[in-house]
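Sharing a structure here in structure tokens format.
The excerpt is restricted to a subset of chains, each kept in its original location.
All chains are identified by letter, namely A, B, C and D, in their written order; residue positions are counted from 1 within each chain.
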Amino acid sequence: MKFKPLADRILGKIEEQEQKTESGIIIPDTAKEKPQKAKVEAVGGDVEHVKVGDLVLFAKYSGTELKLNDQDYIILKEDDVLGIFE
Amino acid sequence: MKFKPLADRILGKIEEQEQKTESGIIIPDTAKEKPQKAKVEAVGGDVEHVKVGDLVLFAKYSGTELKLNDQDYIILKEDDVLGIFE
Amino acid sequence: MKFKPLADRILGKIEEQEQKTESGIIIPDTAKEKPQKAKVEAVGGDVEHVKVGDLVLFAKYSGTELKLNDQDYIILKEDDVLGIFE
Amino acid sequence: MKFKPLADRILGKIEEQEQKTESGIIIPDTAKEKPQKAKVEAVGGDVEHVKVGDLVLFAKYSGTELKLNDQDYIILKEDDVLGIFE
């Protein structure tokens, strides 16, 4: 069973928050809004700049969380994506 | 007696929230906004991407609940539908 | 003396809230926003999808209540109509 | 000295709130927002559906009240007019 996000929404698998990532990116504890990373697994028909496989950064309290096969997923609007790691 | 949702609204039969569904989707208790599933039974004339029979995911506090023949229904705006299970 | 709703407004006679209607529709007590039914008696010039005689469902705290000849009426914007019973 | 409402505004003479009007319209005490009636005395240049002489219904906390020759007046935006008694 596949999940198809609607319109400008994105389904992403949430990446574990490391203290220090390999790429050296750390989310400061003092940040008012801790961003998180997710791997994009599906995109809605109106999504323009994000594609399946992208590793995206999003603000922590945006979107709606889901659990699928014991993995944490997030459904985000494209506008809530801060940027893409390339 | 049939119910016809107006404009961009959708009538869905709410699916029981299992702890772990067959498809493996679990809604975490810690999610700030627990999403729910509904089977679409009728759509308004302005609904574009959802059709009768679709199994949709929606944020818990969106829409208006109804009871019909002891079943729980929800009236949602299409924009409140997070995505469709295919 | 007739009442003509303005623009996109609808005048409806509020139907008594039964515990269980003939059509089997029950409004759950636990619903955050109990919907109500009204029989449409007049519509404004910009109303598009609702006509006189329709039995409509609306969210309880939408619209403005009126009493006319000891009957409860509601003035609703068309957008506050959740759907029509056909 | 005449008062000319600007743009989409209406000047109305507020009608006394009777317990039961001749037309049988009663405003219930339990209504969250008691509507009131006013006789239209002047309209702004952008008013489309209301004319001088109309008896209009408006929500109580909309508009701005005025006193003129010991009479209560209201300045309303056309959009705050719920409907017209014909």
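What we mean here is this: a contact is a pair of C-beta atoms (placed from the backbone, for glycine too) under 8 Å apart; a residue touches a chain by one contact, two chains touch by 3 or more.
The model shown is predicted, which means the values in this text are computed figures rather than measured ones.
Student: If you can see 4 copies, how many does the complete assembly in this structure contain?
Tutor: 7
In the analysis below, only the chains that are shown with their structure count from here on.
Student: List every chain that touches both subunit B and subunit D.
Tutor: Correct list: C.
Student: Can you grab the rotation angle between subunit A and subunit B? Superpose on CA, round to the nearest 5°.
Tutor: Going from subunit A to subunit B via C-alpha fit gives 50 degrees.
Student: Quick one: compare the interface residues of subunit C with those of subunit D and tell me same or different, with half as the dividing line.
Tutor: The interface is built from different residue numbers on each side, given that under half of them are used by both copies.
Student: Quick check: how many Å separate the C-alpha centres of subunit A and subunit C?
Tutor: 42
Student: Rounded to a whole Å, what is the gap between the Cα centroids of subunit C and subunit D?
Tutor: 23
Student: Averaged over CA atoms, how far is the centre of subunit A from the centre of subunit D? Could you give it in whole Å?
Tutor: Centre-to-centre distance between subunit A and subunit D: 52 Å.
Student: Pull out every residue in subunit A that's touching 2 or more other chains.
Tutor: Not one residue of subunit A touches more than one other chain, so the list is empty.
Student: For the protein chains shown, what form does their contact graph take: line, ring, star, complete or other?
Tutor: If you draw each chain as a dot and join those that touch, you get an open line.
Student: Okay, what are all the chain pairs that touch?
Tutor: A-B, B-C, C-D
Student: Per the contact definition, I'd like the list of subunit C residues that touch subunit D in the complex.
Tutor: Residues 1-7, 9, 11, 42, 44-45, 61, 64-70, 72, 75 of subunit C touch subunit D in their complex.
Student: Residues of subunit D touching subunit C in their complex?
Tutor: Residue positions touching the partner: 23-28, 30-33, 35, 49-50, 57, 59, 78-79, 81-86.
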